[in-house]
Each structure stands twice: as C-alpha cells, then as structure tokens.
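Only a single protein chain was left out; the remaining protein chains are all shown in position.
When the chains are written out, they are named A and B in that same order, and each has its own residue count from 1.
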Amino acid sequence: MATIAVPLGAEAEGHEAEAVQRPALSEYLRWSVDHKIIGVQYGVASFLFFIIGGAMAMLIRLELWTPDLDLMVSGAAYNSLFTIHGTIMIFLFIIPMWAAFGNFVVPLQLGAKDMAFPWLNAFAFWLIPPAAIVVLLGYFVNPAEAGWTSYPPLSTLFSGDGQTLWALGAHLLGISSIMGSINFIVTIFNMRPPQMTLWRMPLLCWAVLATSIIAVMATPFLAGALTLLLLDRVAGTTFFDAAGGGDVLLWQNIFWFYSHPAVYIMVLPGMGVLSEVLSVHSRKPVFGYRMVGLSSMGIAFVGFTVWAHHMFTSLQPELRIPFMITTMIIAVPTGIKMFSWLGTIWGGKIRFTSAMLFALGFMSMFVIGGITGVMLAALPFDIHVHDTYFVVSHFHFVLFGGSVFAIYAALYHWFPKVTGRMMNERLGRIHFAFTYFGFLFTFFPMHIVGMLGMPRRVAVYDPAFAPWNQLISFSAFVLGFSTFIVIYNIIRSYYHGPVAGANPWRALTLEWATTSPPPVTNFADDPIPFEDPYGYGTEASAAYLDAVDAAFDGRGGPDG
Amino acid sequence: MTSAIARQEKPKIGLDRDAALRLKNNRLGMTIFQASWIMVFLAMIVVNWQLRFSYAQWPPAGVAPFDPLLPSIATLALLLSAAFVRQGWGSLRSGKLGDFLSSWRLALALGGAFMAIIVYEFMTVSEAALATQYGVTLRLMTGFHVVHALAISAVMLRVYRGARSGAYSGGEHEAWAVEGTAKLWYFVAVAWILFYVVLYWIR
Partner (left out) sequence: MEDNRSNIPSISPAAIVVAAVFLLVSVIGINWFTTFVPVVLPPQASAESKSVDELFYILVVIGGVVFFLIQGMLLISVIFFRARGEDRSDGPTYHGNPLLELVWTIVPSLVVVFLAVISFNVWSQNSEPKAAVNMINGEEIVIRVTGARYAWTHVYETGRLDPDGDPIVINSGDTLHTYIGQNVDLELRTQDVIHSYWVPAMRVKQDLLPGNPATGGRLTEIRFTPIRVEGTQYPAEYPIVCAELCGDGHGRMRGTVVVHEDESQFLEQFYEPAIHTILNPPADPVLRGEIVIQEYVCHSCHVLDSLGWTNPIGPSLNGIADRAGERVPGQSAEEYIVTSVWDAAAFVVPGYNEQMAQFGPDQPDNYQMDAEQLYSIVAYLCTQGEQSDCDNENSTTAIPEAIKAVFGLEVDITFGQGDGEAETSKSDGDAGDANTNQEDGSA
C-alpha cells in the first residue's frame, strides 16, 4: 500500500527547480490572471488596509484614554472613525485576506494549474481598490458615521453623503466576494486530481468550501439591503422610514442575515488554517478529520439560522427564544473543532515555530470568544450586555483572537512557499509574545467595563471606567507596536531570509510538492497527492517526504 | 467573459481535456451563480413580506389591488420565451442552425413583449398605491427584475447575431455561450415566477 507517490514533473524538473525566479515586483502591480500573483495582490492590499484600520484603532484607543472628548473634534468624528475602522477590518482586511490565502494555497493544494476562472479571479480582486477608494472618499464629504452596521434611520435620514459612498463601496466588495467564492467552489469541486476524493481533501479546502458556500448564499442579501439603503438615501423611497410605511427592523433582518454568516466567512478559513498548521507542526494527523470537515459545514448551515440574536433588544420578545436556541447550537460544532485540535496536538511532537505559536494562540484566545458567545446567546444575560463593551470584546476575541491569529499563523506557514524565503523565527516569537499579551490585556478587560455599564461606540464615558480604559489603551498600543515587528520581519525576510526549499515544514499536502515559489504552471504535470494529507508518522509518509526533498534538490528549511 | 478566459489561459497540455474541464467549470459556475443571485430576489421578497406587517391589511386601505391580467400574459410570454430558448439550444446541439435562429427570434420577441408589459406595469402604478409600500415594492421588484431581463436579453441578442454569422457551429464546447445565455434566461423566468406569485397572488 505504501506506494511512494511523487509529483510526476518533479523528477524531470529537479534541476531546473533551482532556476524558478520570484515574479518581479512590477508583476504585482498590474492585471494578472495567475492565481499566485492575485493571491499576493490580495494579501498585500489587505495587509495595507489592516495597517490603516489598525492605525484607526490606535486613534480610537487614544481618544478613550480619557472619559472626555479630547482627540476628536466631535462625537461625529469619533463615530466615523470606528465606522471606517470596522468597515476596513471586515470588508477590506479579513475577508480579502482569506481570499489571498485561498487563492494562493487552494489551487496548489488541489494540484491544479490555476483557479477555475482566472479572469474572473483577477476581476474580483481589481474591484477591491476602487471600492476602498470609494469608501475612503467619504472623508472628503461627510464620512459614514452610523457604525459598520449602518442602522437606519441614523444611516438614512441623519447621515452625510459619506454614507452613500460607504454603501456603494460595500456593494462592490460584496460583489467581489461573491465572484471570488463562486470561483473557489468550482475550483474545489472540479479541479481536484482524480486520486483526491472529497474525504482526502486538505482541511483548508474544506473550510474555504464552507466559507464560499456561505458567501454565495448570504452576500446577495447584503446586496439587497444596500440597494434599499441607497434607494432610501438617493431616490426618496421609504423602506426604512416608518413615516412612509417602512420598517427599521427590515434593515436589521436583512443586514444580519448576511452579516452573521459573514462572521463565519471571516473565521472558518482560519479554522482550516489551524487544522493544517497544527497537524504539520505537531507531526500528527488531524484528529477526527471527517468531523472537522463536517463541522465546518455544520457551522455554515446553522450560521444561517441565528441572525436575529443581534436584535435581542429590538426584536419582538416572543421571537427571541428560538434564536437563542439556534445560537447556542453553534457551540457544538465549534466545540468539536476545538477538541479535535487538542486531540491533534496531544501526544504529538510539537515544533514551536512561529506559525505553531500563533495557531496555539488562536486556540487559547478563540476559546474565550466561544465561551462569551454562549454567554451572549443566553438571552437574559445578553439583554444586560447587548451593545456594550462586552460585545466588543467578544467579537474581537473571535475576529482578532481567531481570524487574525490564524492569518499570522498562515503567514508564517506559507510565507516560504510564496517567496521562497523563510521568515525569521526569533522575530516571529517576539511578535507572538507582543501580540498575545497585548491582545489579551486589550480585550479581556473590555468584558468587565461592558458588564459594569459602558456601552459601545461612545467617545464620552463615565469617568469611573477611566482606569480600565487606560489599561485597555496601553495594551492596545503594545498590540499596535507588535505589527511593526511583523512588517519588519516580512520585508527583511523577503530579501534576506534563508532560502526555504520546496518543503521546509516536511508537510504532506500538495502545495509543498513543488518549488518555492512555484513555477507559473504550478506543477510540471499532474501531481499525485499522498494518500492521506495528514498521514504523518508512517514510513510511507516519510518516504514520500524524502522523495519530495530529493526531487527538489533536498534543500529543507531550518526544520528539515 | 468566456472568450476572455480563453484568451488569458496559459499554454496548456491536452486541449481536449482542458476544454472539457472548462465546460464543466462553466456549468457548475453557472449553477452556483444562479443559486447565489436568486438570493437577492428572495431578499426582495422578504422586503415585500415584512413591509406588509406595517399595514393593517394588504393591499393597504384605500389602494386598489393590482390587476393580475396583464402580468399573467407577460408571465406566459416569458415562459414561452424560455421554452423557445431551450428548443433553440437543442436544435443548435443537433446542428440545426436554422431552427435555432427561428426559435431564438421568437424567444426574443416574446421576451420583448414581457419586458414591455412589465415596464408598462412599472409606469402605471396608481398614485394611491405609490403612497404606500404596496406600490413602492412593486416598483422595486419589477424594476429590479426588468434590469436583469434587459441585460440578459441584450446578451441573447448578441449570441443570436453571433450564431447567425456562424460562430457556434462546432458542437457542445464552442456553444457554451448559447448554453450559458439560455440558462441565464431560465433564471430570469424563475425569478419572475417568484415575484409574480408574491406581487399578484399572495394577499
């Protein structure tokens, strides 16, 4: 049974592999249909938006250092600050960042030459810069100031033209997301090698599949909601204006029908990354592979039935209970993932690479977001903490403690494949320490100020909370500082990092069975995947990995 | 779009297999797009549905219900049009270009009639109805639908012209443009049926 499968082209190309050059930087600045170029385009663009959004977060924390309005000229300026912060982080950072890793890694993991629709892929990316410009142009009129949730009538009758631009930008980003997701689904279903059944597919692909299904089914609702918002703002309709027979809860229903699943759009790919990273760096198969794959689908499915828990204080009281129950059910598939990951590393041979540290950090932090999620689902308690800093804390534990930690793990894990260079591990560990503790002390105290009575989205707050907020702001600056470490590490490693070789982590999935960076066509011929993407510890897998090393000149990274 | 993909594709090995894969991708992609985009239409139905609860009755007091006669004729025209589109595609696959052209001529004419009636409906909503969400949601939904119908019939017209100049004679793979357009037109029909039922029959 232990047939040693080696990518067919590898042997023939063994010596040419040396010659694979990184694409010139100018390649990244123009239209390209190569999924690897597009992946990097997505990644760099999203990271730039992360820096912009992060700088805004720093301004928010600076404003909140004192209980009074001091940094901002008005409450409205503060409102637009967190509105744009949220919009950037969600629509321009996390969602496209997953498109970055999805684009670069998924076709490689499937042994495909490219995505199913290369042109569409490029088009989806190139919608993002104009959308970002449209959103940011709001700063030249009156920027959007109704929060990223844009509840009418605040967003329709009481906001400046920036709100219209915001809606247009979000519309474009939604369309980009739909096109990208269609592409992923088709690629994953149609472009696998014949040996790779769905049940032998890497878990990142499973997660991207689940994410894309959510995106194609939910994002059209965002498009619908934004269309109505735009009509209300510019065409004089009254869909959300009660005086004209409209209903403000209509927006909340349609918007959250998209935006709750959007949370899973943002975190499921991270869970896929985690399955990869934990397995590779603890040298042990993913525990309960099928359940991990299926739980992604379970989360995707149940995720469509919980939206109204965002409306617990506005929904008719009798409708609240069903949504409480569905929301709690989500904890079950999430728990399966969490325990399966523990089962994965349990008894393994853990390598404390930076990627692994961030993956462990994800587990350690995301579990807090999960627990507070169940607490928020408990309706009577939610009534107390709804729209407070408790919620702010909860979703940052999910989206930063979850998604961003996973993004960092993915960055350290796949950077060698993308650039052919290893990242600096020492800097990576320092980065991790700053991020982990900065994050923990920024967001954990927010639970407490929220419970004590501080609502979210306020520039002016009860002076009694000032000491808490100073602790939070101080930690936030530490967290902000940690970003400089990774930026330095990326730039330095890109030019001076040690050469990575094809498979520095000795991983079994197909993206490692080609040179780093991969050639334009990815593989010289159709590669044959190893029988089990996570079958570490067997002689067959060792032989396969040795063969890959031999085929690509045997150069490993620091760990190989 | 299809032609663009073909242009941009990298050098490939085994043209036939790639072409087969491309067709398979196109088909699956179209299915997913349809499943996805129908959700916008469902969102509009949710809008219509929830706004009904702002009123004690539907249609609201003092507003005459829409007459379903003309829209029903339009619906019939659209369904017939979709059937002709299907027939035409079948003819093309079996190599009968003439039959294809005549079927699609009919389909386009019927589609035009459908759009004309819907635009008429859009324009003639009574003032009383427009003062309430009853009329406004009708405009929203018919307007949104007719934009799609117009765009897709424009594509149909292009495909028809292309076919007349012999662009799609070479069998299944080259005829993807025809197949894809036909499927988009079915989508228009299905979306309309949903709207039609909600707008004119569910009170």
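Convention: a residue touches a chain if its C-beta (ideal position, glycine included) is under 8 Å from a C-beta of that chain, and two chains touch if they have at least 3 such contacts.
Everything numeric in this text was worked out from a predicted model, so none of it was measured.
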Left-out chain, listing which of the shown chains it touches: A
Identified contact with the non-displayed chain, of A:M89, A:L379, A:A409 or A:A547: A:L379
Given A:N103, A:Q163, A:T219 or A:S282, the one touching the chain that is not displayed: A:S282
Touching residue (missing chain; options A:F158, A:F301 or A:F481): A:F158
On chain A, residues whose C-beta touches the chain left out of the figure: 67-69, 74-76, 79, 145-147, 151, 153-154, 157-158, 241-243, 245, 248-249, 282-291, 313-314, 317, 320-321, 324-325, 328-329, 331-332, 335-336, 338-340, 342-343, 345-352, 360, 363-364, 367-368, 370-372, 374-375, 377-381, 383-384, 386-388, 447-448, 451-453, 455-463, 531-532, 535-538, 541-542, 559
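To be clear about the criterion, only the chains that are shown with their structure count from here on.
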Separation of mean Cα positions, chain B and chain A [Å, integer]: 35
Of chain A, residues touching chain B in the complex: 33-34, 113-114, 116-120, 178, 181-183, 185-186, 189-191, 216-221, 223-225, 227-228, 231, 237-239, 242, 244-247, 249-250, 253-254, 257, 520-521, 525
Complex interface listing, chain B residues touching chain A: 1, 4-5, 8-13, 21, 24-25, 28-29, 32-33, 35-40, 42-44, 46-47, 50-51, 53-55, 60, 132-133, 136, 140, 144
